[in-house]
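Only a portion of the chains appears, each positioned as in the full assembly.
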């Protein structure tokens, strides 16, 4: 098996497993945040504005973590800088 | 075993295991969010509108994580950019 | 062992294990959602309509995750696009 | 060992382990749903109808997940489409 095949195989498998593990944490965190927002809405319906604002900021922060994960994986799949060392 | 066979095998197995692990987190998160929405409905039936809106936004955010996972897997199955290095 | 045998074996085993793991998360999420719907019904019987509507939307969203998993597995079992590279 | 033997062995073992893991999630989910239904019955005996209806819909949804798992395993055991590639 030549070298580039091994790297293609390794990158592909790692990308799929990596995104599967990488969305686990953000998903649970979002679930917890949304769940608390709904409870807060049920307890203080009149402060819906500030609850929604806090929730959106929070979801954006958590989403950013999933995006880090996605970006690294897309870099590996589409434009792995390390490949420059073996493809001349 | 030639090279392309190994990549086909690895991609296929990784895709199936990856989607199976990747829906775990979003599923649990959705379960938690829906469960809180139902509790909120039972406590504040009159604020159903804002509860439903928050729930839908939340479910869409969580779904987006599962979609990231699905997209990476579909890219790997149908149009893996790394294959360009070994199929000329 | 020739190449196609290995791919058939890998795809079959991965499909079975994948669906087994893939229904775990949605099942637990549905259990949680239904459980909360029943508690909500017991606390607010008069708002049965909105509880049922929310529950159905939620179950459909969770089911969609299990369907993603099922679809990938059916693609792998019946029409794996990657097989085009090794069966001419 | 010839090829078909390996596939028979792999499919058989995967089918048994797959169904064993696959019923775990639905079983726990059903247990949770039934448990909540019984608590709801104890708290609101007069709304038995709507509780039972919700419970039945919920159990059917959860059962559907176990059925997905069973169907994939029966396909693998009785009519694996991938076998067409190696049995001519």
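As written, the chain order gives the labels A, B, C and D, with residue 1 at the start of each chain.
Following the convention adopted for this analysis, a contact is a pair of C-beta atoms (placed from the backbone, for glycine too) under 8 Å apart; a residue touches a chain by one contact, two chains touch by 3 or more.
Owing to the predicted nature of the structure, the values given are computational and were not obtained by experimental measurement.
The total count of identical chains across the complete complex in this file is 14, with 4 shown in place.
Here, only the chains that are shown with their structure count from here on.
Residue numbering at the subunit C/subunit D interface overlaps only partly, since under half of the positions present are found in both copies.
Rotating subunit B by 50 degrees superposes its CA atoms on those of subunit D, with the angle stated to the nearest 5. A separation of 11 Å divides the Cα centre of subunit B from that of subunit C. Separation between the centroids of subunit A and subunit D, computed from CA atoms only, is 30 Å.
For subunit C, residues that reach two or more other chains under the stated contact definition are 7, 11, 15, 17, 19-21, 24-26, 28, 30-32, 35-37, 39, 41, 43, 55, 66, 73, 83. Contacts between chains trace an open chain of neighbours here, each touching only the next in line. Every pair of chains meeting the touch criterion is listed here: A-B, B-C, C-D.
Against subunit B, the residues of subunit C that register as touching in their complex are 3, 6-7, 10-11, 14-15, 17-22, 24-26, 28-33, 35-37, 39-41, 43-44, 46-47, 50-51, 54-55, 58, 61-62, 64-66, 68-69, 72-73, 75-76, 80-83, 85-86. Against subunit B, in their complex, subunit A makes its touches with residues 1-2, 4-5, 7-9, 11-13, 15-17, 19-21, 23-28, 30-39, 41-43, 45, 48, 52, 55, 59, 63, 66, 70, 73, 77-78, 83, 87.
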